[in-house]
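A protein chain is absent from this complex, but the other protein chains hold their places.
And now, subunit A:
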Amino acid sequence: MKVTIKSWTGVASWRWIANDENCGICRMSFESTCPECALPGDDCPLVWGVCSHCFHMHCIVKWLNLQPLNKQCPMCRQSWKFNIH
């Protein structure tokens, strides 16, 4: 008797790899969404700054729009740049 695998369908979900539990702006868990969204996942993504801080994209964009001059990270006050991997 022998058993061999012919094909296999693996099922997985994904989660964010963030260095924190909660978003520093809205204080909501990264596992869930920013306050405006209903469904976690692709619709409410996370973004990282070069300073390595991480927020809901909706939250940080809103924050940056509120800063008239220096666009800074709300956590470390370094000037904010999106970290595009």
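By our rule, a contact is a pair of C-beta atoms (placed from the backbone, for glycine too) under 8 Å apart; a residue touches a chain by one contact, two chains touch by 3 or more; residues count from 1.
One rule holds in what follows: contacts and distances are computed from a predicted model.
S.K.: UniProt names the one chain left off this complex as which of "Mediator of RNA polymerase II transcription subunit 17", "Eukaryotic translation initiation factor 3 subunit I", "Cullin-5" or "Ndufs1 NADH-ubiquinone oxidoreductase subunit"?
M.R.: "Cullin-5"
S.K.: List every residue of subunit A that touches the chain not included in the displayed model.
M.R.: These residues of subunit A touch the chain that is not shown: 1-18, 38-42, 46, 48, 54, 85.
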